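Not every chain is included here, but those present sit where they belong.
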Amino acid sequence: MRIVTFGEIMLRLKPPSAERFFQSPLLEATFGGGEANVAVSLANFGLDASFVTVLPKNDIGEACKGELRRFNVDTKNIASGDGRMGIYFLENGANQRASKVIYDRANSSIAGAQPGCIDWDTVFSGADWFHVTGITPAISQSAADLTLEAMTRAKKAGVKVSMDLNYRKNLWKYGKSAQEVMRELVKYADVCIANEEDVQKSLGITNEADITSGELDAKQYEALCKKVFAAYPNIEMLAITLRESKSADYNGWSACLYDGKEFLLSKKYEITDIVDRVGGGDSFCAGLIYGLFAYEDKRDALSFAVAASCLKHSISGDFNRVSVKEVQALMGGDGSGRVQR
Amino acid sequence: MRIVTFGEIMLRLKPPSAERFFQSPLLEATFGGGEANVAVSLANFGLDASFVTVLPKNDIGEACKGELRRFNVDTKNIASGDGRMGIYFLENGANQRASKVIYDRANSSIAGAQPGCIDWDTVFSGADWFHVTGITPAISQSAADLTLEAMTRAKKAGVKVSMDLNYRKNLWKYGKSAQEVMRELVKYADVCIANEEDVQKSLGITNEADITSGELDAKQYEALCKKVFAAYPNIEMLAITLRESKSADYNGWSACLYDGKEFLLSKKYEITDIVDRVGGGDSFCAGLIYGLFAYEDKRDALSFAVAASCLKHSISGDFNRVSVKEVQALMGGDGSGRVQR
């Protein structure tokens, strides 16, 4: 299966271990971004994944492409543009202290890119699946236009489209609200992935469940799914990730999936010693796409997605460096952490 | 508010992560010491903090002053003296293995400093609060004399005085016992901070509670407070920190406050993935001083102090690198560790 993802990839700068910003004069420099994370994860699962973006023509842009190729992600369709590489500074939390992100992504090449700058015919030739998120349209009007162009072209090319709503309150600064833009874009999605806050902030559809409490009420999530399906008849499948944040180190992690007929609730993983939770949602998206490709039963697809993203929490960096075999071992019940010799 | 703290600051040398001493040929080199930690924390809270000590005239002393200035601590009143920079070697514990400290602080500049070497008139001009600990008088007779000089001069200048009893069994080697000295000094304190062991070892006042058991009995702590107030009528407020050490990684953390009228017991935080507990008590002192300055209600002051020091456990190094906003978020109940984007 050939999957295309499209969006922004940033330079990620993080102080070592659990240090606060500039506690020592070192930053770990890697790359990451919602859609690129999905592409890397799918390439790690052995699928043919291609990432499309616009990057500046300098050594940082080249290094970024090299890093993607390392994971076997096809970078041939990445365009060059003016502007800079977006950056995000990440500080790892610990215990009651939250992780912290400072975005420095304004004026990136992708933010300045205009519709027409990418050859979608080439991009979608032979493609089976296209994945976007709600982050790209939040960056700039032109990026939102480009996202719409991508989605409509994908649909026209007969490519299945998935969208991770991914609401970010500190973006959406170019004059339009998330709902104005996202409600339109979602009409072109076949599969939707979100957490409860995303659904509310991007689509304006709310639940009664208290998202800050730890305990989940399956019934309420089923109701929420149905509301979304009612509003967007184009959606074939909606997955909602359920994160119970107990501390920066300890989260509960599960998800539910609704396909218009059945409401499925996954097993919940207790993740007690989180290494890095950034990219958790992206690894779920990749897991779900792979799961739907590899398994007949949606229950298995959901199970694969949740296990894959559970494992992401044990890996530093945005990318989910796990194999299908490792995810399947956890799906099969082995989370014992015994040394594999 | 202008706060002055006075005492020893040391070079802190620690092997990386959880390594034992000299497991690899690297030491993390930072600075710390009870009273300096309080000054840094208060400067981080936005107050006007000044630290007074005696340092050797070499690149290590200069680096130490530079590090304090970085946090906006006023170093203008730091005196120069003979002797060396005190050092403490710290090894981080893990689980059932305790953290370990080797002191190499003998013959430091502050240990050799004599009364008269600091211009207290300048130091206390414009000051509102003065903070000392039981560590400085434990170093040498002259340092004890200097502490007494400082406290009496502060009182005379109309400056509020707080003292953290901070008993250290490996100091007090110059011929006097902690009780001989501390019982006298405490007479000049308006606010006292201590843990139960400090009260017992420094003042000779004991409780029946078993300090090695995890469970606390509020009643007993109230009784202990009353005993201290009975013995030291000068004390206006006594705060006792309550640490339940379950392992090197997991502590319960709370405190109580008594003002002669009301006995207040704080919320208890479960800190399950401790990054660094050194400086926990100092961050409580700073939190309490800030809390008493910023809040009308002593309940809020105590709550701020406990939340501030809870967060300290998530930060490596002696200094509590948190802002008022972050402490207030935890006071307000958000210890969920969700990524702040």
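Quick notes on this one:
Letters A and B mark the chains in the order given here, with residues in each chain numbered from 1 onward.
Keep in mind that, in the parts below, a contact is a pair of C-beta atoms (placed from the backbone, for glycine too) under 8 Å apart; a residue touches a chain by one contact, two chains touch by 3 or more.
In this text the structure is predicted, and so the values were computed from the model without any measurement.
Of the identical chains in this model, 2 are shown in place, and the full complex in the file is built from 6 copies.
The definition used in the following text is that only the chains that are shown with their structure count from here on.
Superposition of chain A on chain B using C-alpha atoms only gives a rotation of 120 degrees, nearest 5. Taken together, the chain A residues at the contact with chain B in this complex read 17-20, 23, 93-101, 103, 168-170, 212, 245-250, 273, 277-278. Chain B contributes residues 17, 269, 271-275, 310-311, 313-317, 321-322, 326, 329-330, 334-341 to its touches with chain A in the complex.
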